[in-house]
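Dumping the structure here so I can ask a few things about it.
The other protein chains are all here in position, but one chain of the complex has been omitted.
Let's turn to chain A:
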């Protein structure tokens, strides 16, 4: 169990690519932490630098009390699960799980007993004599987890833990991983490009772009109050409506309609200032009859999402998405109104959240 502290961490690849740019981050003891971002944002590099598979160009990595920046991976006391699991194909499940103990020179019966214990914990009993190729994807993942757990490391590092599973198994594994992490209480960092995965599993999320962290927060914070336009656009399974707007006194003019100025932005913006008005489709209430202070337009598309529908309104050429509960879906070409819920609309100026003082943004 340990705190991970990164300070000024920089990684420049020989070709001159700056994968990590003076990154500061502290991951609390026992926390389930997600590194989230589009591909190429440096999240995997960050994980590999913590593991010691990449050497930092500058800055430091501390795990617990120890500065591990210059230590080789084997002496950092971390357990890692690779994206392709990297189970040794020529070894049985037992030998795979026991491998870290073999390196630590544990006696054969001792390490086999330890492997059997961990395997039982993860529901792998009965599979111990098999080869990795004889296991399903979910089982392979649990073997990889068992191998990472067997030496009881201080930190777990998971590289895209769910990406190699099929969709149904993914949900199952998500619940399983979260439960396991809670039970073990070990500081765990995982990398994902899937925002839904990060929101569902993590205690806290760092959203990354181009080697920098754009926002750190709990899933609720990152979802409700994205610190900047990048995070706003990246988080959410239905993307946030982001409309160019202009402040008009106590109101905001967006897509040709006047909307109430969000409470928190009052006094922080000046009349006539150019801003971006953001509101999630989840926080727009659809109404078939006219309402003041709402987007009003023609229903262009209705997409069924199961228990709700995503309605696209054409508001003077700007497309506005709203989520509508089942039973009240409009027909295409009807006229409709979408009312922003109080306290859920956000204003962005120069790409950053207006009154974003309460959100944590690392440089």
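Here is the rule we use: contacts are C-beta pairs under 8 Å (C-beta built on N, C-alpha and C of every residue); 3 or more make two chains touch, one makes a residue touch a chain; residues count from 1.
By definition in this document, contacts and distances are computed from a predicted model.
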UniProt lists the protein of the undisplayed chain, choosing from "Phenol hydroxylase", "Yip1 domain-containing protein", "Gluconate 2-dehydrogenase subunit 3 family protein" or "Carbohydrate ABC transporter permease", as "Carbohydrate ABC transporter permease"
Answer key for A:51, A:68, A:191 or A:353 versus the chain not shown reads A:51
Only one of A:16, A:89 or A:317 touches the unshown chain, namely A:89
On chain A, the omitted chain is touched by residues 51-53, 72-75, 78-80, 82-84, 86, 88-90, 99-100, 102-104, 147, 151
